[in-house]
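Written out below as structure tokens is the structure these notes cover.
For this depiction, one protein chain was excluded, whereas all remaining protein chains were kept in their positions.
To keep things simple, chains are lettered A, B and C as they appear, and every chain counts its residues starting from 1.
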Amino acid sequence: MSTPPLSTPPLGTPLTRNQMAWRAAQDLADGAYVNLGLGMPVLAANYAPAEREIFYHSENGILGVGPVALPGQGDPELVDAGSQLVTLRDGASVFDSVASFAMIRGGHLDITILGAFQVAANGDLANWDALSAEKGPLIGGAMDLSMGAKAVHIIMRHTTREGEARLVTACSYPLTVRGRVNRVYTDLAVLDIEQGQLVVREIIPGLRHDELAAVTDAPLTFAADCRELIAPDLDGGI
Amino acid sequence: MSTPPLSTPPLGTPLTRNQMAWRAAQDLADGAYVNLGLGMPVLAANYAPAEREIFYHSENGILGVGPVALPGQGDPELVDAGSQLVTLRDGASVFDSVASFAMIRGGHLDITILGAFQVAANGDLANWDALSAEKGPLIGGAMDLSMGAKAVHIIMRHTTREGEARLVTACSYPLTVRGRVNRVYTDLAVLDIEQGQLVVREIIPGLRHDELAAVTDAPLTFAADCRELIAPDLDGGI
Amino acid sequence: MINKVVGDLAAAMAGIQSDASIMISGFSNAGVPTTLVRALGAMNLTGLTLIMNAARRIDECDASLFNDRRVDHVITTAFRGPEAAPANFEQQWKRGELSLEILPQGTFAERIRAGGAGIPAFFSPTAVGTSLVEGREQRDFNGQTYVLEEALTADFALLRAQKADRHGNLFFRGTQANFGSAMATAARTTIVEVAEISETGLRPEEIHLPGIYVQRVLQAPRQDQIA
Partner (left out) sequence: MINKVVGDLAAAMAGIQSDASIMISGFSNAGVPTTLVRALGAMNLTGLTLIMNAARRIDECDASLFNDRRVDHVITTAFRGPEAAPANFEQQWKRGELSLEILPQGTFAERIRAGGAGIPAFFSPTAVGTSLVEGREQRDFNGQTYVLEEALTADFALLRAQKADRHGNLFFRGTQANFGSAMATAARTTIVEVAEISETGLRPEEIHLPGIYVQRVLQAPRQDQIA
């Protein structure tokens, strides 16, 4: 899709869900093979620059997922990992779960973008077990994807609804994978994980470095060329 | 093909190659999935009773090998494990070597018929390494097939050209597999391997039990219902 | 002559008894053998082991399997109901009425594949460093740590495909294959419901799963999964 004009929100305004997804999508290279997790990650497919050719992988057995089918035109036997009735893009292939996870585990996907409860400064990821007393466990493909993809990018809000940091020194939730996260997109910043350090690459305009550090539970390093994190208005001015 | 009339060769005449293959073919059940090794085993496909539907597996990736292609009509990219240009039968499928050997190793083939240098009374098989001082080694699919198939049937002459026994107490040639041979078809007899014993089920007319024992290097047990081994004339009266 | 097509559900389900282990194909709404699962629910068995990607999908298909306590053990990648309130099967697990083995989806698929391919065990990188592998055998290869995973097999596999022929060859539509093609190789008896029986036989280029892995085929229309 065409890129909307950049917005000029009030200083210090956190990114919306769509804006975080948009920012993550800008890092998908032409020709990349990419798996998008449920929730915010899957929104990134809406915002990749149109001139780049990107193959979206769905772990239930598609390489080259196309747009969601129009209402009434989908095939209930052709779904993506999020249970949506999807279409196939030009050059797509379909295979079984064994082949799909061999592709994942074998290190053939360039990037997976996943959601998270917590990410630690050492690259640990916690995104599968919310420690609910009532609900059963659900792992799905997250452990395979985060271990197998060449790069692991995370989209998550910088803090919980209760204001607790999600970027931490050590995850308190059960781990999905150790030491595999490369980059994190939050509503406040873009951070790389390098040698066990959180390196801030971009920060939203109007947020001071110490304010970002105050909502982060691990030491932050600010890149020498740390830039402003600015996303277009994708939500109709909301 | 239709079954030719039974021959009445002179008493004590060993079976020909075609007759050994014919005898082995009579034990292929309707609906069986069968892999035939190079040499005499592959001849068995010519002699299976026509009313039985048998799926021949070729380890390079065919289930349902049909007849060899007519001269000039074969596809050089469609070959069997013996490098013949083949056709596909009704219901055939084609796949890669990984899938083919998963089928073999996973125990899905009903029978493999193989050639052998030696078979031991404990079911050991030696058929890959002739201990040539000059030639390089060749394993191919024999180790996988003899380990994986539900039943391992062997076609071989009862003795070497030099008159040495091939049915032995312990193989002197390097082993292909241990303890997996179920049945052996020779030019003199049909033998089952049961609890480490060679049990003679059929013997050619005119050959005495002690004469068979004399060309066998392991003790023989003759089945109570041991029958005559009689095959049709398949070689034009030769 | 080979003819794996059976005429009715009773013939399709014959021999499934209490205490059986049963693999069930399906990812989301694709490849779920709705007719066979409902027939299983109607069989009044106990002590079943169910091996499927997501418990929720089977529960939606036939709630009696869990509600009537037919299931003793589950091997799955997702044991969570769709609502905030716990589903009946989640409650049973919390109460200790059924046991659960929860796996990463790729490990689940590869263990089933191993079961069909004669591989008793393999090393995997997935889940290393997590609570799932605590106390289990791990080993380093080329500087990375892997965990030993063992093959999964079952007495029966229940699949849905689009087309079959009398030889049991299968054609899957869309993403129908998912775990089913591996489950068919790992079960002693594989039972498949299909939309169409091809009278002329599938062409080699149409066949996703060779008939050697299929014992019974039943024609059954696609049903919505949620009853």
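We take it that a contact is a pair of C-beta atoms (placed from the backbone, for glycine too) under 8 Å apart; a residue touches a chain by one contact, two chains touch by 3 or more.
Since the structure is predicted, the reported quantities are computational estimates derived from the model, not experimental observations.
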Subject >> Listed residues B:12, B:49, B:67 or B:140, member touching the removed chain >> reply: B:140
**OP:** Have a look at B:30, B:96 or B:235 and name the one touching the chain we're not showing.
**Re:** B:96
Subject >> Which of A:46, A:93 or A:160 contacts the chain that the document leaves out >> reply: A:93
Original post:
Mind pulling the chain C residues that touch the left-out chain?
Top reply: 110, 114, 117-125, 141-142, 144, 146, 150, 205-206
**OP:** For the chain that got dropped from the picture, name the residues of chain A it touches.
**Re:** 30-31, 33, 53, 55, 63, 88, 90-95, 102-109, 148
Original post:
Since one chain has been left out of the picture, which residues of chain B touch it in the full complex?
Top reply: 58-62, 75-81, 83, 94-98, 100-102, 104-105, 124, 129, 134-144, 147-148, 174-179
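Going forward, only the chains that are shown with their structure count from here on.
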Subject >> Longest centre-to-centre distance from chain A, chain (CA-based) >> reply: B
Subject >> Chain closest to the middle [Cα centroid of all protein chains] >> reply: C
**OP:** Quick one: report the Å distance separating chain B from chain C, using the average Cα coordinate of each chain.
**Re:** 37
**OP:** Provide the C-alpha centroid distance between chain A and chain C, rounded to the nearest whole angstrom.
**Re:** 30
**OP:** Indicate the whole-number Å distance between the mean C-alpha point of chain A and the mean C-alpha point of chain B.
**Re:** 58
Subject >> Residues of chain A engaged with two or more neighbouring chains >> reply: none
Subject >> Set of chain C residues in contact with two or more other chains >> reply: 113
